[in-house]
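Every protein chain of the complex appears in place save one, which is left out.
By written order: A and B. Residues from 1 in each chain.
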Amino acid sequence: MRTLLVWLAGGLALVGSSQVALARGWNMPVGVTDLSGEIYSLHMIIFWICVVIGVVVFGVMFYSLFRYRHSQGAKAANFHENTTVEIIWTTVPLLILVGMAVPATATLQKIYDPSDAELDVMITGQQWRWRYEYLGEDVAFNSNLATPRAQIRGEEERGEHYLLEVDEPLVLPINRKVRFLFTSDDVLHAWWVPELAVKQDTVPGFVTENWVQINEPGIYRGQCAELCGVDHGFMPVVVHAVEEDEFDAWLVERQEMAAEEAMGVDRDWEMDELMERGEGVYGSICASCHQPEGQGAPPAFPALAGNEELIAGIEWHKDVVINGVSGTAMPAFRTTLNPVELAAVITYTRNAWGNDTGDAVQPAEIAERLAQ
Amino acid sequence: MWGVIKSVLAAFLGVQRDQQRREDFERGSPLAFIVTGIVMGVLLVAIIALVAFLAAG
């Protein structure tokens, strides 16, 4: 009896929390672009058309079910055809559909017109992160899930943006037309932010496009929408939309950082520096497959800790990281990571978890190899 | 011929009078209906494609 009461109370609390959810989002968001607003109105129009048709059809149906009950002595009529009625109920839906197709076509035409974009961003899907490249601006970075695994396992309290937070969001200016070019390094992914009404598959070997012009500054969150393997559910998208001058300042700052990083290629790095940097890169790039402790998940993802092939062959190791292994899930990282990151992560994996080879791979060496 | 086309059109919409249907099925061979059906199927695809290409500019 007591357990019953607890369950009852729990149920009531849940109903209460549902009311909160009601205010927050049971419907498609209106979004923050002109197009997302248009899509929202299309959605609502077709929804209300369905509601009206539903009320009429189900109304007649339930009226009949109630009015013509056999138990109440209803006698069946004997009609089974009426061409006029049939033609009406064929043509009326046809006209409604044509009426619906016209605005839908207009919206689609706008979506398919990415001309006059002021900024091009290349979005690359990778298992399981996004890579953003501001074309012609020398700025590129990866965007990984930032929610700690402990929260996913339930060992820590879950934050407000559980599973919808990243280490580095895509930063975009408002009021400027931004063209997205989509591609993938491995399998299909789909880049989706509901508030921007942009969802586009990323297809390996092909480039697709879409565009956005954001009206309001804010942080907009979404997720990968196309099944892409084990961590499909852990591949969020976060867009940080900022005022135009703020964006310009941010871009300059990122360009300077990139230049500084490029300078780092030429100097000699200490082992500790490489290990520290490498641990960070490993955690955000490699750990999702090869696991945090390098134990791997065979047969798909081989272990790195104690991997004899890796320990014995430094050149082979570099080649695998830079060029990937075709026919397997190991991608080429030559474009994803810069020489410093490549050198650091190779050094790290050669020395962590008891691999202890003592090899320190220098960025300059990698840069030379990439130039070949 | 016009009768056949009308019957095939009715099939595309999914509405037909029982009388007409009976007459159609009295005819000996369904060949005329099958051929007309295929031709009009292709025509339907062509028309939708045409509208789509016009709308796409």
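The rule we apply is simple: a contact is a pair of C-beta atoms (placed from the backbone, for glycine too) under 8 Å apart; a residue touches a chain by one contact, two chains touch by 3 or more.
What we mean here is this: contacts and distances are computed from a predicted model.
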Worksheet item: For the chain that is missing from this picture, which UniProt protein name fits: "Electron transfer flavoprotein subunit beta", "Tryptophan halogenase", "ABC transporter substrate-binding protein" or "Cytochrome c oxidase subunit 1"?
Response: "Cytochrome c oxidase subunit 1"
Practice prompt. From the touch rule at the top of the page, work out which displayed chains the omitted chain touches.
Written response: A, B
Item to complete: Just name the one of A:E209, A:E246, A:E279 or A:E365 that touches the chain not displayed here.
Response: A:E209
Worksheet item: Residue-wise, where is chain A in contact with the chain that is not depicted?
Response: 14, 17-18, 21, 24-29, 38-39, 42-43, 46-47, 50, 53-54, 57-58, 60-61, 64-65, 68-71, 74-82, 85-86, 89-90, 93-94, 97, 100-101, 104-105, 107-109, 111-112, 127, 151-154, 158, 160-164, 182, 186-188, 190, 192, 194, 197-201, 203-206, 208-209, 221-234, 297, 299-300, 326-329
Fill in: Touch list for chain B against the chain that is not drawn
10-18, 21-22, 25, 30, 37, 41, 44-45, 48-49, 51-53, 55-57
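Note that only the chains that are shown with their structure count from here on.
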Worksheet, complete the sentence: Chain-centre distance (mean CA atoms) for chain A and chain B, in whole Å, is 45
Discussion item. Give the list of chain B residues in touch with chain A in this complex.
Written reply: 13-15, 17-18, 55-57
Fill in: For the chain A and chain B complex, residues of the former touching the latter
81, 83, 86-87, 90, 105, 109, 112
